[in-house]
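As you look at this complex, bear in mind that one protein chain is not there, while each of the others sits in place.
The letters A and B name the chains in turn, as written, and every chain counts its residues from 1.
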Amino acid sequence: MTKFIIRRLLQTIPVLIGVSILVFSLMYLIPGDPAQMIAGEAASPQTVEQIREKLGLNEPPPKQYLKYMSNIIQGDLGNSIRSGRPVADEIKARFWVTVELSFYATILAVFIGLIAGIVSAVKHYTWSDVTIMIVALFGLSMPNFWFGLMLIQWFAIGSWMPDWMPQMRASGWGDDWKQVILPVVTLGTGGAAIIARMTRASMLEVVGQDYIRTARAKGMGERVVIYRHALKNALIPVITVVGLEFGGFLGGAVLTETIFAINGMGRLTIDAIRTRDFPIVQGTVLIISFLFVFVNLLVDISYRLLNKRIDLN
Amino acid sequence: METDLLKVEDLRTSFYTDEGEVKAVDGVSFILPKGKTLGIVGESGSGKSITALSILNLLASNGKIVGGEINFKGKNLLSFSDKEMREIRGNAISMIFQEPMTSLNPVFTVGQQISESIIKHQKLSKKEANIRSIELLKLVGIPSPDKRVKQYPYELSGGMRQRVMIAIALACNPEMLIADEPTTALDVTIQAQILGLIRGLQTRFGMSVIMITHDLGVVAETCDFVAVMYAGQVVEYSDIFTLFEEPKHPYTIGLMNSLPRHDVEIEKLEPIRGNVPNPKEMPTGCRFSPRCPAATDLCRREMPELLKDDDGNDVRCWIYSEKWEGEAEVTVYGEKRIAKGHGSETILSD
């Protein structure tokens, strides 16, 4: 097991390097001169040249990359063009907002997805299964930003709500649950649909296995057969999806944060793209991707731990 | 007939698929006396496994028992509620399966899987059940059972897993054990060990056993009675001696003659020609008639009844019926049989 963990850890290194090279080269793909961009259109050629010198843009790209990398390792992601503040500080202020949002969305997706998937599998080919699967298909096919806008329309702006229902808020992020619910639902719904479909498929496959027949042959009741013997096996493949979903939410937060005016990394990225503040774009993309790689690593290891007991053939 | 533990009469089980009803078991009758072993023999697709699963009503969701009776200790199991059936399964009647590799749940320990049944049926505590599990593992010949009880199935070999399956089956001292091809998936040496184990346990506990197999060797070694199945039906049911001495049904004779034997000299092995019929397109009349060397128009026209003789042996063949219209002496796969329609009251006497 330790061997597996070490091997898996080593495997992530080339991925992280690859990600950083890609993010680094974003700068070169931008049409125009990075130094000019940082200095601003009106800057004099001398200023531009100074910046170029300062950032080492005259040096060959591999050398620049190494410098970029060593800076990253030291926690230096460069400075924002707009505010002049270190990118790392800008991200630090927003990092936890996005992680929190994605985390809650994951919990919601897992909770709803599992229940829906299990119900669907247990009652398969009945109307409840068909209904759940149709709803899941819609959940999968909905652009989450549109769903978010609709939620805002219904629960935060709309006047048709019954009186007992508190008005939700559609701005910012904080301790108020009325503020938190809509973005979490917006972000988590698609994932819930995926997890529901996955759980159902996994359950149906497990229910056809020989060991389920063995459990029945022992005289176990349906409840025990489904919730003890089948579910435990069916959940193992679902775990991998949960990790992927969390990552997907980190990416999807870009849209959710935009429509709910949440000051997270996603919104920071979009604002930076609009103002062409590329050091910030690089920084957020890099951080989110690293986080995603790290989460996948954890998922892989836990999957392996759970799967240890399972036949490899 | 108090000695009959299980009496199956005219059992019919169908599967409902996209292409319509498939009659997997279509008129199966046999008797299992107390303490004896009954072999159910047939090729794959003959319905023998479905028969076994029907007894415990463990069919897949698209399978349904559509007719007949399964009398266990005088009570028809088909009239039992789900709850009553659960009381029977793993308790009075246990079952072991063909695939030991996949028949144990991978996420539970061996001990958990044995205990589960004990806790449910015998209402023992977890601790007591664990002690009993260790005893059972010892009983089925697993070395260092106190260590094995904590292991997961992946840590055991196929033979070991089948022993665990037997331990699970024995957990509640069943009156009857159904073994569905218990040795097919195992190595030859392990096969003999497992068969020996089942036989030993049977004599020790006085269990009745249904041994489902395609292997006549296994039958000869373990069974007291045999039901030969062909295309969803029992074509011959008799005690083991009669079956091997004087098989009556042409299919049985064919099976016997395609086996090498050391007690009789046979010039060459003769295979049964043709193929098992597709269950969706069963031939009219006797299902074996397209392959039978002795078939007449009657055979191809009408399905023979299961004929009983005075010794309690059954055969589903027109040759032994009053209606037989062919020759008096019929040669099937090189063996002569006297047809009943032609006066001879004593069947098959040499």
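As a working rule, a residue touches a chain if its C-beta (ideal position, glycine included) is under 8 Å from a C-beta of that chain, and two chains touch if they have at least 3 such contacts.
The rule is short, and it goes like this: contacts and distances are computed from a predicted model.
Visitor: Quick one: the chain not pictured, UniProt calls it what, "Pyruvate dehydrogenase E1 component, beta subunit", "Glycolate oxidase iron-sulfur subunit", "Response regulator" or "ABC transporter permease subunit"?
Guide: For the chain not displayed, UniProt's protein name is "ABC transporter permease subunit".
Visitor: From the touch rule at the top of the page, work out which displayed chains the omitted chain touches.
Guide: Within the full complex, the chain left out of view touches A.
Visitor: For a quick check of understanding: of A:L29, A:A42, A:I73 or A:M165, which residue touches the chain that isn't displayed?
Guide: Hidden-chain contact among the options goes to A:L29.
Visitor: Check the options A:I262, A:V285 or A:V299 and report the residue that touches the missing chain.
Guide: In the full complex, the listed residue that touches the missing chain is A:V285.
Visitor: Among A:K3, A:R223 or A:R274, which residue is in contact with the omitted chain in the full complex?
Guide: With A:K3, A:R223 or A:R274 as choices, the missing chain is touched by A:R274.
Visitor: Determine and list the subunit A residues touching the chain excluded from the picture.
Guide: Within subunit A, the residues touching the omitted chain are 14-16, 18-19, 22-23, 26, 29-31, 137-138, 140-143, 145-146, 149-150, 152-153, 157, 247-252, 254-255, 258-259, 269-270, 273-274, 281, 285, 288-289, 292-293.
By definition in this document, only the chains that are shown with their structure count from here on.
Visitor: Between subunit A and subunit B, what's the gap in Å when you average each chain's C-alpha atoms?
Guide: Their C-alpha centroids are separated by 55 Å.
Visitor: So in the complex, the part of subunit A that touches subunit B is made up of which residues?
Guide: The contact residues of subunit A facing subunit B are 208-211, 213-221, 224, 229, 232-233, 236, 309-313.
Visitor: Can you list the subunit B residues touching subunit A in their complex?
Guide: Contact set of subunit B toward subunit A: 56, 58, 60, 86-91, 94-95, 97, 99, 101-108, 116-117, 120-121, 152-154, 165, 168.
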